[in-house]
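In this view, the complex is presented without one of its protein chains, the others remaining in place.
Naming follows writing order (A and B), and every chain is counted from residue 1.
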Amino acid sequence: MILLYPTIVLLICMGLYTVLTQTNMIKIIIGISIVESSIILLLGAMAYFPGAAAPVLDHPFELVADPLPQALGLTAIVINASTTAIMLALVIKLHNRYDTLNIHEIKKLRG
Amino acid sequence: MDLLIWLIIIPLFTIFSIGIFNYINKKFVLPVVFTSAILQSGIAIYYIINRNNLLPQLYNVGNWQRDIAINLSIDNFTLVIFVLIAIMPLLSLLYSITEIQRKPAKFYLLINVLLLGASGMVMTADLFNFYVFFEIASISSYALVAFRDEDISLEAAFEYLIIGSIGSVFLLLGIVLTYQATGTLNMAMIPGRMAEIPVITRQVLMSLFIIGLGVKFALVPLHAWMPDAYQGSPISYIVLSSGLVVNVYFFVLVRILFIFFGVEFFQETIFTNLIVGWGVLSMLFGHGAALQQDNLKRLFAYSTIAQLGYVIIAFGLGTEAGIVAGSFHLISHALLKGAIFFTAGNLHKATGSYQIREMKGMAEKMPVMSIIFVLMLIGMVGIPPSNIFVSKWLILSAAVEAGYLLPAFMIVFGSFLSLGYYLRPVITIYTGYTGFPGKLPLLKFNEYFPTLLLAGICLIIGLFPGYILNIIDTAPEFLLEQSNFIIHILGG
Partner (left out) sequence: MKNISFNKLFSFSLVSLLGVLLLISFYDISNLEVTLSLSEHYINYGVEETGAINLVTAILFDYRAFDTIGEATVIFTAASIVALILPQHEASMLKTEFTPIVHQSIAFILPFFWVISIFLIAYGHLSPGGGFSGGVIISAMSILIIFTYGFHYMTRRFNVTRLSLIEDFGALLFLSIGVFGLIYGGSFLANSQAGVYLGNPGELLSGGLMPLSNLAVGAKVGTGLSIIFISLTRED
């Protein structure tokens, strides 16, 4: 548990660094996905208490995991998946037009 | 009457059913879209007219108690955006009839998604629900930027998508951390618990919100997408974006900052100076960058960035006069900029290009449109009968009253700077006559009517600013006094 939050921060930083330094469009998308996933990991981590049961109450429990972050995480996953799909569609389209995945070359073509 | 939920249901129905109508018969699409747009405008106007006996109003979605439900709320500050919701979407849709020839059903679907996102963001009083509507609006903006399917629009869309996704990641992180720190998502319950958080963490949360939303209204270091996106996208989207959606993002940021952190938090720390300084910087940067543009759309994109700088200054003052002045400038800039973009689109019909140098001798081909264009550009600088004059005057007096003399001076200086780049297209239009006008393009009703209507509204507001001031003068109550907002949402 003690390493969980540093790991999440590390993942966020890695993803952002990827976005800032890479020139390949697919790698940029991977970077964004890493950041988004790490936030969902954070949501999952928030819901967890040591010894807590899953929030499906078919019989009484002492301690139940927080169901709200899980529901929020589900919503966030769906939204992130939709954004990623649009990004990939744009990449396919740009690749068809320019025959390259490098953003600098695309900018260069436009002048 | 709880009409506000229909601002969500009507666009949702339009979005979901437009595909079916398009499948049955393409002729059904336009009537459905316009009915829904007229109904939405009607609801906004209903709330503006009956503001004294209806507001503030609260709606518990799902009929749950106030503290666990997702609440939708309308208060007097919301009316600032409702003025725009009442006017902009309908005119933008009207203009799009001739502009959008390719896949109109998809365009109307996306515009309705954008409107749904805008209304939802303005009304919701739940933090995560706000994120959902934020993404709804963002996702349709990305597609609308790419809508023209030209190389430049696709690139701009990809750029916007990357920058926007980073922004929404920061916003989501801010929301998740706020939930973790306060244990609630209800915007009215957060401020009380926010006070217990250590100052550094509160500042980190605030920066996350500022970055996440600042990306969307092109706060200066994060503005790069805006000129590119505007250059490649249809005029109807640009009008809706700079006339409504950008203002909505700004509005929500203001609400989050004032309600969550409180105006005292800013005045205790150096944040007031920082925000006002930031506003001055983005204003000067916007004006400076606009001076170097050759493309009309890019020029006006930078001018939008600069004008939002004025609004940032006004809200950053944190006084009642500042908030009224900022709201007034938000509205009058949105209306006038919409009119200017419509006119630029109309002039584009004659030249086929947005490059300023291609506009030589436009005054011959389109005399009336050219005169309107010139008048509006001069109005944008802030020459008296225009509404921008009133709003700049209000901001100026608010800044002087609050003791910010240097920013006040910068506002005047910035306006002179803007005269420089607005005069360039004016001079180009009125010089270089070719002598022979050639075939004159004929404007259709739906192209000149929105332009004239918006220009007329701007003139009326400039001459009688009381109409708008009456609507927004109670807005600061729900911003400066957190307790008013909290009592409104949670009850006494």
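Definition applied: a residue touches a chain if its C-beta (ideal position, glycine included) is under 8 Å from a C-beta of that chain, and two chains touch if they have at least 3 such contacts.
Remember, predicted model here, so these are calculated numbers, not experimental data.
Student: Considering all chains of the complex, which shown ones does the missing chain contact?
Tutor: Hidden chain, whole complex, touched shown chains: A, B.
Student: Among B:I136, B:A218 or B:I486, which residue is in touch with the absent chain?
Tutor: B:I136
Student: Tell me which residue among B:L109, B:A156 or B:I489 touches the hidden chain in the full complex.
Tutor: B:L109
Student: One chain isn't shown here. Among B:A146, B:V276 or B:L377, which residue touches it?
Tutor: B:A146
Student: In the full complex, which bits of subunit A touch the chain not displayed? Write them out.
Tutor: Against the left-out chain, subunit A lists 5-6, 8-10, 12-13, 16-17, 20-21, 54-58, 64, 66-68, 70-71, 74-75, 78-79, 81-83, 85-86, 88-90, 92-93, 96.
Student: Even though one chain is hidden, which residues of subunit B still touch it in the full complex?
Tutor: 5, 8-9, 12-13, 15-17, 19-20, 23, 59-64, 67-70, 103, 106, 109-110, 113, 116, 120, 128-129, 132-133, 135-136, 139-140, 142-143, 146-147, 173, 177, 180-186, 189, 193, 196-198, 200-201, 204-205, 207
Just so it is clear, only the chains that are shown with their structure count from here on.
Student: For subunit A and subunit B, what's the span in angstrom between their mean Cα positions?
Tutor: Roughly 29 Å separates the two chain centres.
Student: What residues of subunit B sit close enough to touch subunit A in their complex?
Tutor: Per the stated touch rule, the residues are 128, 132, 135, 139, 142-143, 146, 151-152, 154-155, 157-158, 161-162, 165-166, 168-169, 172-173, 176, 179-180, 185.
Student: Which of the residues in subunit A end up touching subunit B in this complex?
Tutor: 12, 16, 19, 25, 28, 32, 35-36, 39, 42-43, 46, 68-69, 72, 75-76, 79, 82-83, 86-87, 90-91, 93-94, 97, 103, 106-107, 110
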